[in-house]
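Excluded from the complex is one protein chain; the other protein chains are retained at their positions.
Then we have chain A:
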Amino acid sequence: MADLLGPLLTAFTLPFMARALVVLLALSLVAGIVGVLVNLRSLEFISDGLTHSVFPGIAIGFVWGGREGLFVGAMIAAVLAAVVLTLITRRAVSGDAAIAIVFTAMFSIGILVVSRQSNYAGQLEQLLFGRLLTVTPAEVTQTLVICAIALLLVALTLRQQVFRAFDRAAFAAAGYRPLLLDLVLNVAIALVVVAASSAVGNLLVLAVLIVPGAVARLITVRLWALFPLAAGFAALCAWVGLTLGFEASVTAGIDLPSGATVVLVLVAGYLFVLLGRLAVDRMRRPARPVTELQPEPRAESVTA
């Protein structure tokens, strides 16, 4: 047992590995919880829009203030984008084209800004794919603070977010303001994007936001089990992914980009759970016992 666990633990005695792990575990917790809401609300497309629109903020912040400016720029862009997005999607009809246009334009602006830099390719690569293993202690603190704010926003509104996701009209009828709640969730998503961008990179953030929630949905239909499952799954994948990258580099001399490795582990985990789900469904279906609780058949006679 110790032999198996050994490599999973020793790597993290190195300070840079420990920092990477702390960042990823904090992200896992928040992205898992926010990700379940993204899944329940089917906000995958909007999340994609947010990742694109945070990019120019990251780029401008980076050009203006270096690595320290990056978070500031990203935060400003994130909050702005979340507000704009909430207002666009409010007019539920065909917001998709508007979102796509606005946010690809934002992304292009980001690229243009970075392209003015001398070391263009290297900088761009860092911003797009992250630099998990070189995060500084100051960046760890920033990430933790941003994660904590996002967590607070969703934790305080979690029950209402679920109600709104299930039945928007009844939610509004109960006297709540859906627009306000949407703004809170969109800001939380944007904050996760900011926190994750410097770690796994802007292009890979989406996987961190979407995969854990989708996995939790495959495992359970029990509402309050979804959130810890998604966070736990993300944390496990982060740990395994980091270790894998470390081992590959130390024992085989292969240099794997750590952000991408973690994302691949997430996707592999998703496929694994999906196959398990399909197998379980297949085994269960033929011999489904008719229990006392079995509801009456869905098809009912129609009377007019």
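Methods note: a residue touches a chain if its C-beta (ideal position, glycine included) is under 8 Å from a C-beta of that chain, and two chains touch if they have at least 3 such contacts; residues count from 1.
What we mean here is this: contacts and distances are computed from a predicted model.
Within the choices "Acetolactate synthase", "Metal ABC transporter ATP-binding protein", "Sarcosine oxidase subunit delta" or "Oxidoreductase", the name that UniProt assigns to the complex's undisplayed chain is "Metal ABC transporter ATP-binding protein". When you scan A:Ala172, A:Ile254, A:Val267 or A:Val280 for touch with the missing chain, the hit is A:Ala172.
Of the listed residues A:Val162, A:Ala260 or A:Val273, the one in contact with the hidden chain in the full complex is A:Val162.
Contact with the chain not shown here comes from a single listed residue; of A:Val221, A:Ala252 or A:Met283, that residue is A:Val221.
The missing chain lies against chain A, touching residues 40, 91, 93, 156-157, 159-160, 162-163, 165-167, 169-170, 172-176, 217, 220-223, 226, 293, 295-298, 300-304.
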